[in-house]
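Structure first, commentary second.
Every protein chain of the complex appears in place save one, which is left out.
And then chain A:
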Amino acid sequence: MATEFHNLQELRHSASLANKVFLQRDYSDGTTCRFQTKFPSELESRIERPLFEDTVKRLNIYYAEAEKMGGQSYLEGCLACATAYLIFLCMETRYEKVLKKIGRYIQEQNEKIYAPRGLLITDPIERGMRVVSFQLLLLLCVCVRERQTKKNKDRDEENNIDRERVNSTHV
């Protein structure tokens, strides 16, 4: 099981023929980044609702944190203006830091929860913050079945060869 999931990137590339479920943005709060928490029907058989909602709510919290306008962001803005934005050559903006945190969170969720259930979440930043895409992996089933059919074939081959040998000896 572990070897099948050790490289999620590979899985992602190879899952291009799989189905995708998209979670659209929720604009009811204005232009701030939020995703809809409505549970899509296509995922009903794949993942439990509380886990899904938990992930999406957590993502929304992180995005709200990135876009929060408070003392820290104002300070950063003023400092940047004072240094003619050259300060960003040396340091990351708060937004970028939170985006990295989100990337790590999604990776962790994929490894622990979603990949074992045959799903892969794509980071929204890779899709222009339009959607959270859930890839339904079909190929893993194919993998397992392939191996099984191969095992069966090998077993049959061996049996047939043995039978032949037995026949030939009899003759």
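Here are a few things to note about the model shown:
As a convention for this text, a residue touches a chain if its C-beta (ideal position, glycine included) is under 8 Å from a C-beta of that chain, and two chains touch if they have at least 3 such contacts; residues count from 1.
Keep this in mind: contacts and distances are computed from a predicted model.
Per its UniProt entry, the chain excluded from the display bears the name "Palmitoyltransferase", taken from "Isocitrate dehydrogenase [NAD] subunit, mitochondrial", "Signal peptidase complex catalytic subunit SEC11", "Elongin-A" or "Palmitoyltransferase".
On the side of chain A, touch with the chain left out of the figure occurs at residues 10, 12-14, 16-17, 20, 22, 24-25, 27-31, 66-69, 73-74, 76-78, 80-81, 84-85, 93-96, 99, 125-131, 133, 138-139, 142-143, 145-146, 149-150, 153, 157, 160-161.
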